[in-house]
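Note that one protein chain is taken out, while the other chains of the complex remain in position.
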């Protein structure tokens, strides 16, 4: 399962230097992960019914190329691997010239919505690991 | 040289879960780095006169604790090490209970404002490496 | 000339109450006006060559209904009337159920890019007034 979300860079998303700021890309990446969850049938309510909420514990990102207003970006998202109480997602952003703009990895932890204790990643998520 | 910037978490900075979103912290960190540059006497204009602009090439961040509205956060920023055409900054965010909320490292590249080619990190920045 | 821009409400665009915050709508409206300028062949560079930049001087907006994540919003934009050195734009946001979410009016002033003095609205903009 690899999902791809296409977005257009908006005027209020560029900074004084005329390009997308490093922090804004993390919003784009969250939109991509939300889209992945939804396309996997694992939206917020479904996960809550499975007894978990997901929390970002770590991000690592490489900024490769700048983006400007009206750039058409494709955000690719995949589940790379699953541990006991966390999993690792991999994301890539490409522009309309198919150039790599950014690559990133997120470690996401599964916790109980009430106790906030770490809980085992449910099988419904494990089933979605990307098989190249 | 270690700088510390204090901020208050505002209502529009928390998400549907009632805490600061992972992307928003990267804005806080940028505010902290801007403050570091200014306190070092290395603001945007000064750097431009030295023939460089700074570009974020990499971020790595660990989210340790959540933050909620009206939390008073301290953003600590230091220059960890300097390479040929890039340097590494280290940042920590603490809350009003002195708990570590987040730690992060940024790799920042120095480029020529006109050609966008990488150039050597100027001595004015090298002089600011943190000595523990 | 009436333009219509369709957007999807993203996870990072909703606040702690689970709906789009009043300030965020003004970003949506700016995206709509940018789209109007571009569809009219009046992008930033073209306007600058005509000797003007546009500056928002006034906004008035009525919030009619709330929006939530994944709502599909249509932003309608039209030029309502043109004065000597300013013009009035009218905007409406509808959701996927064709319910009116927001209506707004902006007064936009045309100024010289260098002197920042008000200048006459160019004929290229006047020609675009909406004729019902």
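Which chain is which? They are A, B and C, in the order written, and residues in each are numbered from 1.
Note that contacts are C-beta pairs under 8 Å (C-beta built on N, C-alpha and C of every residue); 3 or more make two chains touch, one makes a residue touch a chain.
For clarity, every value in this text was computed on a predicted model and none was experimentally measured.
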Among C:2, C:57, C:100 or C:127, residue touching the chain not depicted: C:57
Chain B residues that touch the omitted chain in the full complex: 10-12, 27, 30-31, 34, 70
Positions on chain A contacted by the hidden chain, ascending: 11-12, 14-18, 21, 23, 69
Residues of chain C in contact with the chain not shown: 17, 21-24, 26-27, 29-30, 53, 55-63
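Please note the rule applied: only the chains that are shown with their structure count from here on.
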Most contacted chain pair (by C-beta pair count): A-B
Interface composition of copies chain A and chain C: same or different, split at half: same
Computed distance of Cα centres, chain C from chain A, in Å: 30
Geometric centre distance via CA averages, chain B-chain A, whole Å: 23
Overlap residues in chain B, where contacts from two or more other chains coincide: 17, 21, 23
